[in-house]
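What follows is subunit A.
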Amino acid sequence: MALVHDVLIIGGGGAGLRAAIAAAELDPRLDIAVVSKVYPMRSHTVSAEGGAAAVIKPGDSLDAHAYDTISGGDWLSDQDAVEAFVREAPAEMLQLEHWGCPWSREPDGHVAVRPFGGMKLERTWFAADKTGFHMLHALFQTTLKYDSIRRYDEWFVTKILVDEGRCQGVVAIEVATGRIQAVLAKAVILCTGGCGKVFPYTTNASIKNGDGMALAYRAGAPLKDMEFVQYHPTGLPFTGILITEATRSEGGWLLNKDGYRYLQDYDLGKPEPKPVFRSMELGPRDRLSQAFVKEQEKGRTLVGPYGHYVHLDIRHLGQKLIDKKLPFVRELCLKYENIDPVKEMIPVRPVVHYMMGGIHTDIHGATSLAGLFAAGEVACVSINGANRLGSNSLTELLVFGARAGTAAAAFASQQRKPSPSVLAQAQDEERRLGERFLRKTGGTEKVAALRAEMQKTMEESAGIYRTASVLEEAARKLRKLQERFHDVSLEDRSYTFNTELIAVLELSYMLDVAEAIVHSALQRRESRGSHQRTDYPKRDDTQFLAHSLATRGENGSPRIEYLSVTITRWPPAQRVYGR
Partner candidate 1 sequence: MRPITPFLWTLFGAGGTIAALLFPVHLVLSGLAFPLGALEAPSYDVLYGLVRHPVTRLYLLVVITLPLFHWAHRFRYTLYDVLQLKHLYRLIAVLCYSAALLGSAVAAYTVWRIP
Partner candidate 2 sequence: MPPSVTLAVTRYRPEQESEPTLQTYEVPFRKDWVVLDALNYIKDNLDGSLSFRWSCRMGVCGSCGMMVNGSPKLTCAAFLSDYLPGPIRVEPLNYFPIIRDLVVDMTDFMHKLKKVKPWIIRAQEKPLADGEYLQTPDQLEMYKQFSMCINCMLCYSACPVYGLEQSFIGPAAIALAQRYNLDSRDEAARERLEILSEHDGMWQCTFVGECSKVCPKNVDPAGAIQQLKLVGAVDWFRFLLPWGTR
């Protein structure tokens, strides 16, 4: 027995839900399903704080937004994609307003916008500092009104079914019962989010394990630009909880141990009392995180139980502004750090935040595998290039979620029913899960230990600064971990809500993704955006104005190829901030 749908969406975050609605609106007769390993409103989109960018104010222009995005991405963005993105962004944001998202407002009732890092103008829409939360809940609650959208909550996808060169569905575990089930579809959209958990310190939730990236990679679709990992300059040291960029756009300062606004030493402009666009604390995330490392090398950071940190100071903004515009920041600091940012400085350090890379797709979200689409953080279209600007990602979920939804629905309308021959593959998968994990005998490796080793390897090799020798060593270590993974053994053999089984599958995804990151980083012998090689400190446009594509090789390790960047109107130039 198999479940069959027209369009199947994997992931109930912002991208997945937007895609589902787009498909449902395109053709009400389509049978749409959303599979998600957690209830949709638990998806990590919920934790985005700062806002979503789209041009709306007079004086702003689509070109300005495009330029900020492209220069912020160090010219690795595909400019046709960026142009589509900035063009469709305003309507998408308005659409969300019409669906009930409680955007913060001006006194006259219009939507309010705030400045954000790397942006030349105020164009970031926000819902206090819980933008992602409000967007996700508005989207989720809106999907409830479409009867053609069926949900499979807490179903975990383990494999993409491919037959006759076309994606025909997935195999998933119903977590509550352990039932392994084929879900067939004419088109599948992966919206499974990022993979911050391959690193130890991250703002990402425990569910961000690169599942979709690994699923596509195993099914033969290449991963693009995986070496570009964004560190957010202001995470809380122990938990990695994010202190939003909005703290800085409202006027917060980064101070080293001497109380000095150190960013002025790193070509990011002069310290002014009020925030200045594209300058100092409003510089791009890659540059701010790099400045932290330099500061640490000079011995000017503070040291605590969880390593080095600096101070984020928002005391001068005053309680009133903090409570009005940054209430969640205050709540987080009080609850998780036991400090009150109205009176005290917040300890922060760079933490892994976002993956610029992902499954290679075209401008409609189509991957190189027919019938398989991708959108959201899992995908790389690419608009983010070598460094994403804050508040572009939430908008990307909407624009490219909608595009992928529409494209997949159109694709599905022209397909025959999935062929039942893939069901044999589903049975193989059920057998594999049983033999490798649930009924396995022997095996000595523990999930938690392997995961910790992988995370440590990644932090040491693929962090803010990288170099060939360390990356090579890391590639070897990851291979070794892949081998040890075969020896993994579970303590939990139950079919009912077996979270250890889920954890082991997530670990296997992360290992694949980690390898792709390390190999891509090793091959890119230049420094660009968030990818900084100490052995190749310069940007090299002659060789590397190109996307890396990682394909799974015969022995399981990735093979790296390159694809040229689409340049339309903005020829590569130097990135300038603070001047």
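On how the list was made: all candidates are chains of the complex that A comes from, given by their letters.
Annotations for the structure displayed:
Definition applied: a contact is a pair of C-beta atoms (placed from the backbone, for glycine too) under 8 Å apart; a residue touches a chain by one contact, two chains touch by 3 or more; residues count from 1.
No experiment lies behind these values; they were computed from the predicted model shown.
Note on subunit A: across the options 1 or 2, its touching candidate in this complex is 2. Interface residues of subunit A, counted against candidate 2 in their complex, comprise 38-39, 41-44, 46-47, 91, 94-95, 97-100, 102-111, 130, 133-134, 137, 141-142, 144-145, 153, 176, 205-207, 238-239, 241-242, 331-332, 335-336, 446-448, 490-492, 494-500.
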